[in-house]
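Below is one structure, written out as structure tokens; the observations come after it.
All protein chains but one are shown at their positions in the complex.
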Amino acid sequence: MQNRVGAGIFQPYRNLWKLFQKDEVISEDASWIFRFSPYLIFALTLVIGSGVPFISLHAPDLLNGGISFMPLGDFITLIYLFALATFFLALSGMDIGSGFGGFGSSREMTMAALAEGGLFFSLLAASVAAQTGNVFGMVENLQTLPLQSFSPLIIAFLAFFVALLAENSRFPVDNPATHLELTMIHEAMILEHSGKRLALMEWAAANKLFIFIALGVNIFFPWGVALSLDPGALFASLVFFAVKGGVLLLAIALIESLMAKFRIFRVPDLLFTSFVLGVIALTLIITF
Amino acid sequence: MDFFNSPTSILSIIALFFIGGVGSVFLSRIYADNGKAAGTFAHLAALLASLLGLITAASVLFNGQGIFFTLGTLFSAVSFDFRVDGLSAFFLGIVSIIAAATSLYGLSYQKHFYGKYNVGIFGFFYNALIASLMLVMIANQALFFLLVWECMSLASYFLVVYEFRNAENIKAGFLYFLMAHFGTIFIMFAFFLAYKATGSLDFDAWRNSVGALSPLMRGLIFGSVLIGFGTKSGIIPLHIWLPEAHPAAPSHVSALLSGVMIKTGIFMFVRFFFDFFPGAPMEWGLIFLVLGAISTLLGVLYALSEHDLKRLLAYHSVENIGIILLGFGAGLVFFSLGLETFALFALAAALYHTLNHAIFKALLFLGAGVVVSETGTRHMEDYGGLIRLMPYTAFFFLIGSLAISAFPPFNGFASEWLTFQALFVGISSTSSLVKGVFIFSIASLVFTGGLAAACFVKAFGTTFLARSRSEKVSKAHEGGWPMKVSMGMLALLTVVLGVFSTTVIAALVGVVASMGLIDPLTYRFPFAEFISARDQFANVLPLHAVAMILLVIFLVTASVIMWATRKRKIVIGKTWDCGMPLNSRGEITASSFSRSLITIFRGLLRPTKQTSTEYHDENMRYFIKFQEIRTEIGDPYRQALYGPAHRVLTFVASWARRIQSGNVNLYLSYIFITLIALLWWAAR
Partner (left out) sequence: MLQMEASLLFIFRPRRIRHGRTHKWPLLTFLETVMYRMIRKIASIPKLVIPTSELLEMDVEVLGEKLETSIQKIFKGSLAIREVAAGSSNAEEQELTALTNAYYDVERFGIQFVASPRHADMLMVTGPVSRNMAEGLRRTFEATPAPKIVVAVGDGAIDGGVYRDSYAIHNSVEDVIPVDFKIPGDPPSPKVVLAALLQIFQEVESKEADSHE
């Protein structure tokens, strides 16, 4: 799309591997928060990932030998756990005392605060449609919903998509590949990280995008997610997930290649639009 | 054990406070050690009494046996009725926990008063405040309540103006005094209306008077209660005293004011709307929801624009009162619609947030107290780098920030989660007005969560992280062990109340239900059986599972990665700022951190910017010699509400002054006319 060959698909993994082999330079102004945050943020993405449906709705219940819902799936808990990761990311950006980290944190918290509206309301709309607050329950119930009730959910998905772009620092909210510090939001906060801490931050960001994509395609397009642990069903579910996820990733890549990044004070308009779309979706669902 | 569940316990608590207060004044006169003995005595007495109060409250709740007694009457009007039922015991417990923490903290904090102010007087008013706070929760007669309420207002006024050499504190105290009595007028009005409707000043008589109120009377009473106790709680637009008075008081008193005193308003709301006169029409619930939603959002926006640490915390109190009112309003709506179970949960959410806010707000104020007293300034733009100088305070303040921003697994998240669940029930109702109000409430709560987190990144980051922004701050040091222990206890409570949220929610449902289920003869209520219902929530709000999984995964990941990279070196270097030498001016400031959000919300906040410039050559006006820029947030309440009210009042007063002409003949004619009128009236 950009008319060049570019790095390979596995380049991020090669980057991570190299980063783990490098030493680190840590600022003398940094405190234990800077040293501790990357581990916490990475662990949080793993914790959240354990509470999100990817290809199956059930996990083997090792104690009883049956299958059960994962305990973590309440959507409010998931949203606030993400917010906790953002909180520590912003703190570690401020910890180093450089101008870049400071304004990166300021912008990140602004965008996160505003994006939360659209994210919450889109998931709330899906939750009301599915009559449950647990994401696994949402996927299961929404699979059986008749197709004509899906139109408000498409609107909710649009709201969720905008929130996805905002939370994961993608176009048109943020440029993940920029070198100009004044145009950075997420990158500005990790300018000071190096070595394994940088690897953990990059990995955590990738995990976060993956979890958002999984939430988006599995809740709003829930067909194909396996309901049991049967290997055939799991394989089919994996294929479905790859296809749906691939389409969503293609959409993100298209937006990145076709569009310019918004000026920062135009982004709140976009985020408020996502919030309004979420409210519209919710109103449609509760009225019908 | 029975001692703690009897009137003797209550009386001993009051006696302890009395001894503490009076004794502290005596000790300050006897010993000439700058008040150290007096202060220690006062704080220890308060600590002991608070612990006793905590045990009493716990025993009332867990035994399910209330305490009811009368001490006698005064002037045959004021009857000293005491009543400790489930709700009172719960609020008594809140007061006790916070008072115990602040009293312990005060042992170390009082050293900032030595030689400057009279610590004996402080001890007196401090004990008086806590005693009156407790008495407010357990008074059972209208005039007794008003007596204790007034005591509370006076004691807190004197504590707010305690550091009287600062002129701003006097102004803040005066505003607080004015607003407190403005509220008290409406409270008195409500009480006397109720007296007129039921014929008695006893709260028990009001409880038994269901159905005796005409809708007009009920509306008037509820309206006066809303304004009266709303002033005390700090609902927008009656909140203007809060950000002035709470920062002016000494920090552990601020913790008490913010954590407990504004909750007395909430306590009386629950009493009036659910205990005395239940069955309020749905409109009142919607009014509370709207007020709560507005207070939440505006409170957090004003907090974002503050760069005074304690004012920021005070505005967050406004925000959290809004959250409590959301749960309370939802409860009222559900009760009026007949959905009793949901009403129980909504009210339990409101009470849970009351408890949680008291704890983490006290924690934050105590931490802020250490910072402010050690650095000598409240101005956040001067702070920075304090995490190295005060590591414990920084850690506990971080825990408080995490709790108030509602992150799992802390207690703030649990109560906000429950409030969300209560609001979700409301959006599936049939009336579109109700649906709309609930959606508006949910929206404001959602945005508040994100904005509060942003505000605390700013507060914690500017205060504790990176480098110091001024000279005086680099000489600060950590507080003493009482401060550390008290803050540590509160921080531990935030974690415990969050992780064991299911038990707490079950207990709170029991507290709320106990209001309607008290046996009038034995005063017993079935609290214990509600706690056993906690397993029903465990799957829905698995905060203990979240905490455990997070801890396990964090430890495993950290160990694996640290082992895998054990051979890598860590070099300490300078912060990268494009190769330029960094000084303190290069760091982000508190005002600029929130500038983006203020610009986005400029419609609500109305920021102003004034620039004053001095040029080298006034004719050419090209090279600037000196420039000062003031950025401020507009204050619409004083401009649009209090200013005009003040002008009208002054106008009416000066017009009415014409009656006092100074002419004795005119005064005699007034008496004459009044006499004629009364005679005519009597003969009618």
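Read from first to last, the chains carry the letters A and B; within each, the first residue is number 1.
What we mean here is this: a contact is a pair of C-beta atoms (placed from the backbone, for glycine too) under 8 Å apart; a residue touches a chain by one contact, two chains touch by 3 or more.
The model shown is predicted, which means the values in this text are computed figures rather than measured ones.
J.: Just name the one of B:R165, B:H477, B:K569 or B:R684 that touches the chain not displayed here.
T.: B:K569
J.: Considering the complete complex, identify which of A:L40, A:A163 or A:L198 is in touch with the unshown chain.
T.: That would be A:L198, which touches the missing chain.
J.: Hey, which of B:A77, B:V210 or B:M580 is the one touching the hidden chain?
T.: Residue touching the chain left out of view: B:M580.
J.: Kindly note down the residues of subunit B that lie in touch with the hidden chain.
T.: Subunit B touches the missing chain through residues 569, 571, 573-574, 576, 578-580, 603.
J.: Would you write out the residues of subunit A that touch the absent chain, in ascending order?
T.: With respect to the unshown chain, the touching residues of subunit A are 1-9, 11, 14-15, 17-18, 21-25, 178-181, 184, 187, 191-195, 198, 253-254, 258, 268-270, 272-273, 275-276.
Convention: only the chains that are shown with their structure count from here on.
J.: Quick one: report the Å distance separating subunit A from subunit B, using the average Cα coordinate of each chain.
T.: 36
J.: Per the contact definition, I'd like the list of subunit A residues that touch subunit B in the complex.
T.: 20-33, 39-40, 42-44, 46-47, 50, 71-72, 74, 76-77, 80-81, 83-84, 86-87, 90-91, 94-103, 105-107, 109-110, 112-117, 120-121, 124, 127-128, 133-134, 191-192, 195-196, 200, 264-265, 268, 275, 279, 282-283, 286
J.: Name, in rising order, each residue of subunit B that touches subunit A in their complex.
T.: 384-385, 387-388, 398, 402, 405-408, 413, 417, 420-421, 424, 427-428, 435, 439, 442-443, 446-447, 449-451, 453-454, 456-458, 460-462, 464-467, 539-543, 545-546, 549-550, 553-554, 557-558, 561, 564-565, 568-577, 582, 586-588, 592-597, 599-600
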